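Worksheet for the structure shown next.
Shown here: the complex without one of its protein chains, the others still in place.
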Amino acid sequence: MTVMSYLSAIGAAQREAMDADDRVIIIGEDVEANVYGTTGGGKSRSIEGDFLQRYGKNRIRNTPISEEGIVGAAAGAAMTGLRPIVDLSYSSFLYMAMDQFVNQVAKNRYMFGGQASMPVVFRSAMFYGLNTGAHHSDRPYPMFMNVPGLKIIAPATPADAKGLLRSAVDSDDPVLSFEACLLWSTKEDVDEDEFWVPLGVARTAREGTDVTVVAISSSVPEAVAAAEELAKEGVSVEVIDPRTLVPLDRNAILRSVAKTGRLVVAEPAHRTCGAAAEISALVAEEIFDSLRAPIIRVTAPDMQIPFSPSLEKQMYPTKASIAAAIRRVVDLPALEPVAAAV
Amino acid sequence: MTVMSYLSAIGAAQREAMDADDRVIIIGEDVEANVYGTTGGGKSRSIEGDFLQRYGKNRIRNTPISEEGIVGAAAGAAMTGLRPIVDLSYSSFLYMAMDQFVNQVAKNRYMFGGQASMPVVFRSAMFYGLNTGAHHSDRPYPMFMNVPGLKIIAPATPADAKGLLRSAVDSDDPVLSFEACLLWSTKEDVDEDEFWVPLGVARTAREGTDVTVVAISSSVPEAVAAAEELAKEGVSVEVIDPRTLVPLDRNAILRSVAKTGRLVVAEPAHRTCGAAAEISALVAEEIFDSLRAPIIRVTAPDMQIPFSPSLEKQMYPTKASIAAAIRRVVDLPALEPVAAAV
Amino acid sequence: MAELARDTLREMQLRMLRIRAFDERASKMVKRGHIPGTVHTSIGQEAQVVGATMALGTGDYMSGNHRSHGHPIGKGSPLGPLMAELVGKATGVCKGKGGSLHLADFAVGSLGESGIVGSSIPIANGAALSSKVLNNGKVALAFFGDGAANQGVLYESMNMAGVWDLPMIFLCENNQYALSTPAHTVTSGIISERAAGFGMPGIRVEEGQDVLAVYDAVSAAVARARAGDGPTLVEVITYRYNEHSEGLKLGTDYRNADEREAWLKKDPIVLFRQYLASQGFSEEELDGLQATALAEVDAAVAFSDASPYPDLSVAFDDLYTDKESVA
Partner (left out) sequence: MAELARDTLREMQLRMLRIRAFDERASKMVKRGHIPGTVHTSIGQEAQVVGATMALGTGDYMSGNHRSHGHPIGKGSPLGPLMAELVGKATGVCKGKGGSLHLADFAVGSLGESGIVGSSIPIANGAALSSKVLNNGKVALAFFGDGAANQGVLYESMNMAGVWDLPMIFLCENNQYALSTPAHTVTSGIISERAAGFGMPGIRVEEGQDVLAVYDAVSAAVARARAGDGPTLVEVITYRYNEHSEGLKLGTDYRNADEREAWLKKDPIVLFRQYLASQGFSEEELDGLQATALAEVDAAVAFSDASPYPDLSVAFDDLYTDKESVA
């Protein structure tokens, strides 16, 4: 075990995957200079772990700014013997390649009757909460959840960032990884040996019996903090982190809500047709009879992200807004109004 | 009143809008030759109503195949004095322009503090159920519902196709229109004079007291047929057609479910993070106490669309699959198993 | 022009005849309702298709578009599973899941046809990248139309191929129309001349109905690619005889009858038959090729007819490599 940040855990997983299999290559903008911190040891080639030194230009493919061409090329390469990891830097840039994601990456295997497989990972960071305005701040994973054929991970801890990425690279299906910049500097003890966190298995971040909070990405630590707060008032909150959004660990969620009878879902994405809607609908359909209170979603509002710090801070779920939702489902009186996400 | 098909109602609305305002122009592939049947009277220039004859090349802009460039240009034109109607033919081609939709069309007004307005309509047809394989068959409106700043219509009848499109063109905000090829030939009496169906107002397609079915696009006639079937067994089904998906007429849905206590949502989109999930979550949060049964979603499964007719036919909600869901929520015994959409 | 073996010349004509016979049959089957949906034929464009595919080796890669049957046939894919795919049978090359727009036969390097215009170009580019990374000597070719030449992803792909010297051929099938739209009304400049700005040779084959002219141009590009010298853009001028797709009836005279007549006179199969005769092929042998092609198509239809439709349940296979991932 060693203390690792979320960001360096991703770098470690990439290095392990590159070492383990020559077919793994990295494709992306500015990967050669390690601009985003996951393809090297530091700012200089001479620092140990520099990917270009280690793997050479043949496997570290620094690209033009051509997201659609990059994603398509990675798909074609994956169909013909490589296992690319594509670094798309920020999630807001994925739209440039949407056609390739939906019409090629997600559909090819199915349309071609299973002839193709598509072992490729697309990494990107959700760069919200950092006052960069609407273009850089998107959290677009829900729209990809509506596209059958993709797998989607959204790690919330360093260990999961490492272990899920290894599983993603080893998957013969395409995986999109949505990382959260707000978590980049989070640290914890992580195994420095290889390990894999299986896709499709949720993590119980905290056990409890009164309310289930399903929380996604950077909402996980907020939910855990809210749970700790509520524990002081005698409310026992279970926090489930799905970790993989497709395939979703439905059983873990249903089991928990069947036990607690109450559900709050917290995520940083926009509200309408988000992952929270999906999880709510799943529960309302499958275990309606266990439910003892309304299902509350705590999400970003259906609003683009404003630049001004004074405006942006209220856009995402916080400990306070999640706690308020929990209070509501257990019929505790509300505290002073939370100027927070709906 | 005159009998009009869904497709010719769209054509009529376009003609009225072009006549009413010189700033309205039509941009799209193959619009000059009226390939998709909404920019002319028929197959020949000489047939009355040919748009090129009527409005000239300046206002009928036949484009290269460059969806991203087209959508962006329409956005730029809308920000500088025109009110374009963009014909993108099939909904599966929208992905090509996803960046423009999300990062420019939806965000500009907000990012620029209200300086820009974006009066532009993007029309496309969902070409499913017609054995054209996975590329042409998408029904991608849910992913656009997750993008604040867009308005979305999905007319299910000729009259709504005409009236909603007029409102869309008159809106100062961007509107995406998702039309259903399966409804193109549907006919009904439609006012040949100008009329507007307001955005954000649902239509009660059928009144009832026992169960609410919220149905979208081509699922509306299937839901009405299911309702008629169930009426014979003494079950009174209310069918609500939201017509506009953004803004959604939440009140109409909540009012109906508050009355019936039971909800089935039917739509042709993929299941995960679909509009049905949103509507289910809305109800489970807002009027949980009125609910007397699980909320059932009847949708396309999370599967790409197979080509073979023998496979494709089971992919979308049908009268039978909707009826089965209704039976489930009113505790009627199931009929023989429906080999239908989940 | 390279001296070609008699076998190669014969095979060229046979593949053109196969495409013609296959597409003529498919056209009839659409009109009779035996093929669901629609198909886009390559009738008239056989020289362009076969000249290009035969310049590739079987191990080389290829991606294509909606005008889809010619490409795998030209690449050597057997007709039975292709025809069964068009009909939607379980024995189809894609198990009935793809249909006409989505043929793919990985056994002959066909990585898939695409119903989305322009969308499969980067797929071939990626195959060229994997060839480069794995150093396996393979070449990749992307077929696309004059219409697709206005999709931005083409230029992203050309640039990337140029920068990395990928073994790649960008093959523009300029049949002068994109659906109802004449190329000259929506194309600024000349497609082949776009290559220069992206640092690669751009070749325009004006005699696109001459299979050897196409073959020579593409062979040169393949040689360049295989030598590690990078990509080439080849634009071939050709013509489709039929409507954009079978069953479709376009109006407003977007192309005129005289023009079509003129092109019919330059039929690639007739032209090449004359050439083969001049090279000492007997009339008998040439008739035999035609008969072979027709017989193969008959057999393909029989194969399809005898095949079952897929079972309902298989609709839920093949999305992922593991079944559990499906909700």
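Miscellaneous remarks
A, B and C label the chains in the order they appear, each numbered from 1.
The rule is short, and it goes like this: a contact is a pair of C-beta atoms (placed from the backbone, for glycine too) under 8 Å apart; a residue touches a chain by one contact, two chains touch by 3 or more.
Predicted model only: the values in this text are computed from it and were never measured.
For the chain that is not shown, the touched chains among those present are A, B, C, taking the whole complex. Summary of contacts with the chain left out: across A:N103, A:N146, A:T186 or A:T272, the touching residue is A:T272.
Of the candidate positions B:A75, B:A134 or B:I279, contact with the hidden chain is made by B:A75.
Interface note: of B:R15, B:R109, B:R262 or B:R327, the residue touching the hidden chain in the full complex is B:R109.
By the touch definition given at the top, chain C reaches the unshown chain through residues 150-156, 158-163, 185-191, 193-200, 202. Although one chain is not drawn, its touching partners on chain A can still be listed: residues 29-30, 32-35, 42-45, 50, 52, 62-69, 92-93, 96, 130-136, 271-272, 301-304, 306-312, 314-315, 339.
Residues of chain B in touch with the missing chain: 23, 25, 58-59, 61, 63-64, 66, 68-82, 99-100, 103-104, 108-117, 148-149, 151, 171-173, 199-200, 246-248, 250.
Please note the rule applied: only the chains that are shown with their structure count from here on.
Of all chains shown, the one whose average CA position lies nearest the global CA mean is B. Chain centres here are Cα averages; for chain A and chain B they lie 30 Å apart.
Our note on geometry: chain B versus chain C, Cα centroid distance of 35 Å, whole angstroms. One simple way to say how far apart two chains are is to compare their mean CA positions; for chain A and chain C this gives 40 Å.
Counting partner chains per residue, chain C has residues 92, 94, 96-98, 102, 114, 116, 119, 152, 319, 326-327 touching two or more of them. Shown for chain B are the residues in touch with two or more other chains, namely 92, 96, 133-135, 272, 301-304, 306-307.
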